[in-house]
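Removed from the display is one protein chain of the complex; every other protein chain stays in position.
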Amino acid sequence: MAEIILEGVTKRFPDGALAVKDVDLEIADGEFVILVGPSGCGKSTTLNMIAGLEDITEGTLRIGDRVVNDLAPKERDVAMVFQSYALYPHMNVGENMGFPLRLAKVDKATIDAKVAEAARILDLTEHLDRKPANLSGGQRQRVAMGRAIVRDPKAFLMDEPLSNLDAKLRVQMRTQISRLQRRLGTTTVYVTHDQTEAMTLGDRVVVMRQGLVQQIGTPAELYDSPRNIFVAGFIGSPAMNFLNATLEAGALRSPVGDLPLDDRTRRELERQNAPRQVILGLRPEAFEDAALAHDRDRTGPVFTTTVEVLESLGSDVYVYFTAEGGPATSAELEELATDSGMRDTGADASHIVARLDAATRAREGEPVRLQVDMAKAHVFDPGTGANLTHPLRAA
Amino acid sequence: MAAVGKTHAARWTVVNVVVVLYALFPVWWIAALSFKDPSTLTDGDYIPRDWTWQNYRGIFATSEFTRALINSIGIALIATVIAVVLGTMAAYAVARLRFPGKRVLIGMSLLIAMFPPISLVSPLFNIERIIGIFDTWVGLIIPYMTFSLPLAIYTLSAFFREIPWDLEKAAKVDGATPAQAFRMVIVPLAAPGVFTTAILVFIFCWNDFLFAISLTSTESARTVPAAIAFFTGSSQFQQPTGSIAAAAVVITIPIIIFVLFFQRRIVAGLTSGAVKG
Partner (left out) sequence: MSMQAEPAGAPVPPEAEQTRQDTAALSVGARQERRLGWLLCAPAVVVMLAVTAYPIGYAVYLSLQRYDLRFPGQAKFVGLSNYGAVLTSPFWWDAFWVTLFITAVSVAIELVLGMCLALVMHRTIFTRGVVRTSVLIPYGIVTVVAAFSWQYAWTPDLGYLAGLLPAGDAPLTEQWPALWLIVLAEVWKTTPFMALLLLAGLALVPEETLRAAMVDGATPWQRFTRIMLPLMKPAILVALLFRTLDAFRIFDNIYILTAGAQGTGSVSILGYDNLFTSLNLGIGSAISVLIFICVGIIAFAFVKLFGAAAPGAEVKR
């Protein structure tokens, strides 16, 4: 077990393409860190560099107290779980799990004991003699995990280990991985494109985009105070709503009405020379049915709109409506839309979703009065994508 | 429902029987001929009236056939081994490595796969006479392995491409040296493909006739297909039909064995090499 430290790690491919740029990351001993981002953001390349499967162009990588830049994967003592599981098809489950130990010339009795122990933990004992081809997806995934844990390595590296499982199994395995990691206390770096996985699994999450680290933080930090519009849009489901707004006389003129700003926010925006045109970010839960909000003694600006679609989840109600003024646009939002497949479904960014309490009386096709919680509002610079209200919340 | 299923099954049975008869009848016919003695040879029966080994004893008594059989086996085996080794190297490079010139290699082997062998017969005939390998094993092994190389490269690269890259990576992370990863993970997975390719290449070499009659002049390197075309009767008045039939059956045996035991592999090899490319 060991910490993993990346200093200015950069990867440039032979064709000149920059895959990963200047990543600084300190992973503490025993920590569970997630690398997340849309495809092509450099997260897998980063993981491969840690594993030693990909050369590091610039920067240093330390595992434990050793610089391992030039060490072969074999000398780094890390275990990896692949998206495809990469089980050796010609070996049975036991042989697959024992393979790293066999390579390390561990004696047969110890191998058998460790494999048996790992199989017990992962509930694979009765499958030890079967070939991977005869296993279900979930069992294969567990064998891949088993192959990693038998070695007791310095770190686990996991490359989208759950994305080949169906949704239900994925949730189960997610919990199991999390429990396993806590129990073993092994430093873990986990790559995923799924923000839900990132939020539920990680001690800390690293959001990447186009080879650059966007933000590093705990799931709560990323959710509550995203540093820029990309992180804001990427983290959270349903995603944050983005609206065009204008800063005017200490208030935000927005499609959901004129929203007053408190003094702190106003000062912060002034300090940062906020442009007149901004993008307002409101998570679905920043809205509440005004009728209910009043009961709960909350205050805030109120506007009226018409409910287009209403989805009841039992505990919450999602209300969809359209805002005037068209969708907010920026390069980051474009990329997010492409990545989430919004383009393909023909969904329109000008649709806004609000998460209301289940007690709401809102009905499809009828008007509803919604209140905005300004404490949860984010203001972004459309040019740079920076969250202008970030310093307030990050504190 | 059951009735429909039954007529359905009956129809398929008929179709399948027709296909099997189509494929096997000429083989059965020549096998039947080989077991007939000269007196019943011309009776046109599908099943010999008196079974006899006479024809087989006859051909195995002459060096003309035994020598040709040894030549056929030796030449086909050696050409197969060389073609598979060279093909494995090239196919690994094609399937796994990035290097300029890959397309040239693929294009070139494609050209050779389409090459008319007769176009090579005249120059090879002359070249081999000049450098002294005409009518030798080497003289046949060289064109055989060349013409089977494209087949080997295509089939093998298709097989290699099916071995997931991740396995090699996984082995490295699991602590294997590149040599160990190759030996313990890649070789066991590639072996079936290599074996299948070897069968296809062997069949290809075993089958050749044009080079065999063009680049040999005596028993010393003549293979069976060429030899039986030159069979003469044991006397001037006797047709060599029985001997030819017996020899034909003998050289068909290995093919039957391959097909019976490795049917699935041969189909996979043929189609992957040619269609998936």
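Chains: A and B, in written order; residue numbering restarts at 1 for each.
One rule holds in what follows: a residue touches a chain if its C-beta (ideal position, glycine included) is under 8 Å from a C-beta of that chain, and two chains touch if they have at least 3 such contacts.
Note that the structure is a prediction, hence the values are computed from the model and not measured.
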> With respect to the chain omitted from the figure, which of B:71, B:109 or B:197 is a touching residue?
Replying inline: B:109
> Which chain B residues would touch the chain omitted from the figure, given the whole complex?
Replying inline: 8-9, 12, 15-16, 19-20, 22-24, 26-27, 29-30, 33, 41-42, 44, 46, 86-87, 89-90, 92-95, 97-103, 105-112, 114-127, 142-143, 145-146, 149-150, 153-154, 157, 161, 203, 206-207, 209-210, 213-214, 224-225, 228-229, 241, 244-245, 248, 251-252, 255-256, 258-260, 263-264, 266-267, 270-277
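Here is the rule we use: only the chains that are shown with their structure count from here on.
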> What residues of chain A sit close enough to touch chain B in their complex?
Replying inline: 51-53, 72-74, 78-80, 82-84, 86, 88-90, 99-100, 103-104, 147, 151, 157
> Taking the complex as given, what residues does chain B use to touch chain A?
Replying inline: 164, 166-167, 169-177, 180, 184-185, 188-189
